[in-house]
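In this view, the complex is presented without one of its protein chains, the others remaining in place.
Labels for the chains are A and B, by order of writing; each one numbers its residues from 1.
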Amino acid sequence: MRLDRYTVGTYSPGATFWQQVAWYYLGSPLVSSYWIVDSSFKCWVLRCFGAKMGEGVRIKPGLKVKFPWRFVVGDFVWLGENCWIDNVALVTIESHTCLSQDVYLCTGNHDWSSSSFQLKDTPIHIGESCWIAARSSIGPGVTVGRGAVLCLGSIAGRSLAPMMIYAGNPAQPIKERHITD
Amino acid sequence: MRLDRYTVGTYSPGATFWQQVAWYYLGSPLVSSYWIVDSSFKCWVLRCFGAKMGEGVRIKPGLKVKFPWRFVVGDFVWLGENCWIDNVALVTIESHTCLSQDVYLCTGNHDWSSSSFQLKDTPIHIGESCWIAARSSIGPGVTVGRGAVLCLGSIAGRSLAPMMIYAGNPAQPIKERHITD
Partner (left out) sequence: MRLDRYTVGTYSPGATFWQQVAWYYLGSPLVSSYWIVDSSFKCWVLRCFGAKMGEGVRIKPGLKVKFPWRFVVGDFVWLGENCWIDNVALVTIESHTCLSQDVYLCTGNHDWSSSSFQLKDTPIHIGESCWIAARSSIGPGVTVGRGAVLCLGSIAGRSLAPMMIYAGNPAQPIKERHITD
């Protein structure tokens, strides 16, 4: 592997240089801020930079979003304290889903069989009514089925089935989820 | 699950609105500060907001405490760099225990079988002479027995037996601890 020969393949950031600069130095600090706690304002900032944000979204302090123009969020979604949406590729979060504190969504991968370490960016899709618990991470290309739960500190490198509860590193299915009311 | 129908059940934050605001905008930034490195001062700030702090407690930079009025710490405890005490419920740390860098203590849970995703807050109790190593996490309701060790990056969702060494995600007992002097 030779990082001086690194290539990004067909990848493009999806915004102009100045849009990226404005997001990095202005939009992102506002959305990440601990001093500003108003979710509506943070949603508005994200929308100004191209994110699709539903109604009733709650944003906690410390949220980091790489590229808001690749961020699609449904209604009544919670984005917990210090969550990191590392979305070089599209991240979609459907309605009524909760990302707890310190969750990390990683869409960037590299071709480890190539000496140029080519970038591979693959979307993450999280279905409706999921709970991604604190400190867990989701890898590139993962689809999380409707109603799935990923427990504290778990690492999901593969897709998660609907209404199933996963834990561990690597995340394993531990039991089915039943909503009883 | 419908997050627009979210309920907190019997949970209450345990302090007035203005106490919470004062902690969030004044106390917490002082305790978390990298510029201030004096542990005694940080213990004093925590005590002003209701924490019980023993003598000889060492606080490293970046410590985050959610609710100091639900924080009880013994003597000669170490709270490492970037530790996060996410204590919506009571967290107790007994004397001579070390929390290393980036440890996360999580007391908040949700009822995943309820469509209202009801909040369940459960205390964490860490006994005397324990070592919670760097980047490890402890989940809601866990009791850590006297002298137990949780190794680098481990996730403890269940209680840990005294004088036992645990590692992995989920954390597994790997051997007994013997103090030889």
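Assume contacts are C-beta pairs under 8 Å (C-beta built on N, C-alpha and C of every residue); 3 or more make two chains touch, one makes a residue touch a chain.
Predicted model only: the values in this text are computed from it and were never measured.
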item: Listed residues A:F76, A:Y104 or A:Y166, member touching the removed chain; value: A:Y104
item: Candidate in contact with the missing chain, chosen from B:L63, B:C106, B:I126 or B:I165; value: B:I165
item: Residue, one of B:W23, B:F49 or B:W78, that touches the chain absent here; value: B:W78
item: Residue among B:G56, B:P123 or B:P162 that touches the chain left out of view; value: B:G56
item: Hidden partner interface residues of chain B, rising order; value: 34-35, 56, 75-78, 96-98, 100-102, 129, 131, 134-135, 147, 149, 151-155, 165, 167-169, 177-181
item: Hidden partner chain, residues of chain A it touches; value: 1-4, 25, 84, 86, 104, 106, 108, 110, 112-117, 137, 139, 155, 157, 168-170
